[in-house]
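Moving on, here comes subunit A:
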Amino acid sequence: MTSRPNGEPLVRLSGVNKWFGELHVLQDIDLSIDRGEVVVVIGPSGSGKSTLCRAINRLEPIDKGEITIDGGRLPEEGKELARLRADVGMVFQSFNLFAHKTVLENVALGPVKVRKKPKAEAEGRARELLERVGVASQADKYPAQLSGGQQQRVAIARALAMEPKVMLFDEPTSALDPEMINEVLDVMVGLAKDGMTMVVVTHEMGFARRAANRVVFMDGGRIVETAEPETFFTSPRSDRAKDFLSKILTH
Partner candidate 1 sequence: GDDADDSAAEPTVAEAPEFEAGTTMAEIAEAGTLRVGTKFDQPGFGLENLEGEVEGFDVEVAKIIAGALGIAPEDIEWVQTPSSVREDVIEGDEVDMVVATYTINDKRKERISFAGPYYEAGQQIMVASDNDEIDGPDSLKENPDAKVCSVTGSTPAEQIKPYLADPGQLVLFDEYSQCADSLRNGQVDAVTTDNVILLGFVSESDGAFKLVGEQFTEEPYGIGITKGDVAFCEFINETLQENEDAYIEAWESTAGEVEGTETPELPEPAPCA
Partner candidate 2 sequence: MSPVFDNIDLFVDGFLTSLKIILFALAGALPLGVLIAACRVSPIPPLRAFGTFWVTTFRNTPLTVVLFFCAFGFPELGINRSFFFFGVLGLVLYTSAFVCEAVRSGINSVPAGQAEAARSIGLNFSQGLRFVVLPQALRTVVPPLGSVLIAMMKNSAVVGAFGVGGDLWSTGASLTSAQGYATFPIYVGGVAVGYLIITLTAGALLQLLERKVAIAR
């Protein structure tokens, strides 16, 4: 998956700023993510985690600063942007599977329409991916007939089908029942082990500990702290991180 063997980071944000009207949601964000690296983004609600994640494939345009992927600047529109997005997989909190298409069609749609693969080939590959995420038996059902955990795994397969260079996850497990969280996290851990570059917004410390190379803590639109997972959870440096962790950890 890593095509260019240079030392440059795969994703680089420098001086990124974004406003929603008055609200300054991203403030001077600098962040580099290397090939094969798994970065977990954590922080209180409204701190800008989702916006950061969405900015990387320009679902949200930024107002200042620069984002490069694989050395190239993020295109602003048109064919180039579509092509870039095909290279960046995205998994949403609410799955966003295409409700009117079967699971198999969901996964095969991108390869057929964007990558122009023959339908049979795309479906074959789609079945392999569904197998890999453990929902092969559901291929012909509609999303609404699946449990949340199954839907999210299909969403991951859909993103993988495009053979992306990097995958973005925006709270992929927070809409799930507790028993289903692990089936999704397991798939993600598997991906990480296989060397996928990943940016994951999540509160699941288990995942961060097992799979992340780095934890990025955001608050109020800024990156407040960056650390190894173990260090971050046991001895966070900033007060804000301490406060946040104390809230989510006690129970």
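We take it that a contact is a pair of C-beta atoms (placed from the backbone, for glycine too) under 8 Å apart; a residue touches a chain by one contact, two chains touch by 3 or more; residues count from 1.
How were these candidates chosen? In short, all candidates are chains of the complex that A comes from, given by their letters.
Just so you know, these numbers come straight off a predicted model, no measurement behind them.
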Touch assignment for subunit A within the complex, options 1 or 2: 2
Contacting residues of subunit A [partner candidate 2, same complex]: 57, 59, 78-79, 82-83, 85-90, 92, 94, 96-100, 109-110, 113-114, 142, 144, 155, 158-159, 161-162
